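Structure incoming, see below.
Excluded from the complex is one protein chain; the other protein chains are retained at their positions.
Now for chain A:
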Amino acid sequence: MLQGRTWIFDNQPVIISTGTVGGPFEAESRIPEAFDILHDDIWMNQSSFEKAQQIMMEEASQMAIKNSLIQKEDVQFFISGDLINQITPSNFAAKTMDIPYLGLFSACATSMESLALAAFFLNSNGADYILSGTASHNAAAEKQFRYPTEYGGQKPPTAQWTVTGAGCALVAKNGIGPKVTSATMGKIVDMGVTDPFNMGGAMAPAAVDTIEAHLRDLNVDASHYDLIITGDLGQVGQEASLDMLQKKNIGITEAMYEDCGLTIYRKDQPVFSGASGTASSAVGVYGHYLQLLKEKQLTRILVVATGSLHSPLSVQQKDTIPCIAHAVAIEAGCDGS
């Protein structure tokens, strides 16, 4: 059922299992227990960082299947995307997985876009089992969007640290686990920011737009959720978006507003404004927050993954950064799992 720009999933698809992978920097993070697999080398025995990212995507997918009771052959679709040119790491991972594949690009909002689409397909009987996930690699993203790492280019404090990791959710029409209850699709919000080293600030208005639309479509206020969790706004974007949300009188408080970009790393890790990358929300939600739902510390969360949809070329041509945010509401299963 569509209300405004929000899908209400009456059949409530279930996240029956997840798989998460991280690199050595993530092993040192605040939430190492959120990762099923932790690598101690960023190369992961591959010849390139892009291949390492592909391997993480494959491992997260395989781990999600292993953590469930179903077989790989039962999975009907694999929905994935990432940050690298033409999403090739996801494409190659899909080749290995040998499952019908839908490739997405929404930058760091890909995690929730893929989860929302998976839930939509399952809700309308388009499939029984769908794998939804994404991966990012710090060194691959640096090469793609910034400078070669050897160059040692200086970064401002508004910059963020791309997570090396992958997160995958196996979503089913029926089963035991957290339920996906609704999803709000974002619009492009472009406030004219041109600095690719301040993506949190650029994406904050997109997060605000989607959260506001979601609450309006459901006719609830922010207290409907135990937590509203953004994907990778970082310190700068999180504070800016909270300011904007509080001015809209939707009942949001600082205590119920968290950001995966601030949850993942420790304060003393040199990540500038916080974590970013498609894996930020994927490992944060699938590895950490879903566990809190399973442990009944939370019952209802809204995950808002934000993406900066610029390319290195558009930045060189001095274009602004178009941003988007997709929101997915997840509730603890009625059997408490």
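Here are some notes:
Note that contacts are C-beta pairs under 8 Å (C-beta built on N, C-alpha and C of every residue); 3 or more make two chains touch, one makes a residue touch a chain; residues count from 1.
Operating definition for what follows: contacts and distances are computed from a predicted model.
Chain not shown in the complex: UniProt lists it as "Stage V sporulation protein AE", one of "ABC transporter ATP-binding protein", "1,2-phenylacetyl-CoA epoxidase subunit PaaC", "Stage V sporulation protein AE" or "Anti-anti-sigma factor". The chain not shown here is touched by just one of A:E142, A:D190, A:E212 or A:E239, and that residue is A:E142. Contact residues of chain A toward the unshown chain are 43, 48-49, 139, 142-143, 147-151, 153-154, 156, 195.
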